[in-house]
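Missing here is one protein chain; the remaining ones are kept as they sit in the complex.
To keep things simple, chains are lettered A and B as they appear, and every chain counts its residues starting from 1.
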Amino acid sequence: MSSVSSKYVKYILSKPMMGAGGKTGTWRVHRPVIDAEKCIKCGLCWLYCPENAIDWLEDKTVAVDYDYCKGCGICSDVCPVRAITMVKEGVI
Amino acid sequence: MINQSQVSSRGIRRIMVGDHAVAEAVKLARVNVISAYPITPQTLIVERLSEMVERGELKADFIRVESEFSALASVYGAAAAGARAFTATSSHGLFYMYEMLWWAAASRLPLVMAVVTRTLGPPWNIHDEHTDILAIRDSGWIIGMASDVQEVFDMTLTAFKLSEDERVLLPVAIGLDGFILSHTIEPLYIPSQEDVDSWLPPRNPKVPYVIEPGGEPVTLGNLPRMDVYHELHRAYMDEAMDKAKNVLHEVYSEYGKLTGRYYEPLVECYRCSDAKYVAVTMGAWSGDAKVAVDELRDGGYPVGLIRIRYIRPFPDEELATYINGVRGIVVFDRDYSAGFGGVLAGELMGLVPSNVSFKGVIAGLGGVDVSPSDFRDVIVNFINDVERDGYLRVRKWWYIPSVNGGD
Partner (left out) sequence: MVTINELHKYGRTKLIMPGTAACPGCPLQLGMRYLAMALDGKFAMVIPAGCSSVIPGTAPYTAFTVPTMHVPFASSPAVASGLRRALRIRGVDGPVVVWAGDGASADIGFASLSGAAYRNEDIIYILADNEAYMNTGIQASGTTPPKAWTTTSPRGKTEGRKDVSLIMIMHNVPYVATASIAYPMDFIDKVRRAASIRGFKFIHLHAPCPPGWKFPDNYTVRVARLAVETGMWILWEYNQGKLTISPPSIPYKDKGRRKPIEEYLKLQGRFSHLTKEDIEEIKAGVDRQWDLILKLTEIYR
């Protein structure tokens, strides 16, 4: 209990934090794997990732945060060049 | 007791109905946002406040909502954005707010509401009863009940100070009896705006927190990670309720210095220091009960009156002090908790030692008039019964006038 500031408990307030709903990467059944060769850096996977788990970097390449990616597969569905494959977790 | 002797010279004397006294206090508190929905006998408050806003006497925003639920929701939103806010209602309107009452209290935002007490239907009945305001007693609101128009005004004004105190931060409901106070003209002393301003500064919008675009990115009210946070939050509310008792002492003592009117903050004790029997009341009919006590004293009965001013926080210690050493207690409830009896009787009973006689009387429901002689008769009968039998314990007893006619 002592770890929670009384301000937050007293006034039922919360502060922004990654993973407020948990380490949601553990929910994943299929993992999105990006083929950097194919990627045309369009940013659509970033745009449509509900989880905000994709970074669209300065050079316009994309990177998935697997700590939080839930494996929904939307990124793969919207990629115009099919550069994202959904691979079953545990399969290398 | 009210001490009118050293009234500050800067105030003015007026005569006014209770509802208008509420509006007057709201104006002097420089409330920023007001929202309320019409319902008898509260309506005079909304009307008067609307006039004040329209005339520019009160620089506030009046939100003309479509229901009491939205009235409370909107002043709650205003409080979250840092405003001093006020609403008022009665009976069915109060019940229409019910869900919001709890949400507002647990959000720990300062708010003031006037509750003009009224019977609940069916049948439709606009007359006085306290069942409405007592039905919100578990919601987290501080609840006071006034006994005359001056006290309506004083309780409303002090409510802002109390609610905004950092040790409290709970909403405050002020009850006034429908028609008996809301629509009855009585003399009223109103302090000057200057005096009120010196004592009640503008609300600090950052206390306890503020919801505003670009502000600190707090989220209020999402699910707790552990249920114990919820439990702890309620324990903090309880702590604030307890502290509110001390704050009430402070607030009324400052207010006394400002206005010359001093109150015993939580309960008022009338002629009960040497009493063997005490009656307990709350609200406007306490005046009639006092008349009865005076008459009985003249007749040699050792009787006093305990008047509850604030039922939340529950004044247990104060009541216990006055109850200590008496032979019998008779509680008058102008309310009814179905299947149980009088609410005040129920709450007080736990404080009454088992060797002390007790009677819970339900009277005045639906606006039935209860006169000083009614009080006198009930109290005398109670005393006589106890003196005859030595002991009496009645949780619930209906005092209903005989009805002529009908079949």
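Everything that follows uses one rule, which is that a contact is a pair of C-beta atoms (placed from the backbone, for glycine too) under 8 Å apart; a residue touches a chain by one contact, two chains touch by 3 or more.
Remember, predicted model here, so these are calculated numbers, not experimental data.
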Contact with the hidden chain (one of B:213, B:350 or B:390): B:213
Residue ranges of subunit B at the interface with the undisplayed chain: 32-33, 35, 61, 63-67, 69-71, 73-83, 85, 99-100, 103, 205, 210-225, 229
Missing-partner contacts on subunit A, residue numbers: 4-5, 8-9, 12-24, 27, 42-44, 46-48, 50-53, 55-58, 60, 65, 67-74, 76-78, 86
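Throughout what follows, only the chains that are shown with their structure count from here on.
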Intercentroid distance (Cα basis), subunit B paired with subunit A, Å: 53
Complex interface listing, subunit A residues touching subunit B: 1, 4, 6, 9-16
Residue ranges of subunit B in contact with subunit A within the complex: 106-108, 208-209, 217-222, 224, 228-229, 232-233, 236
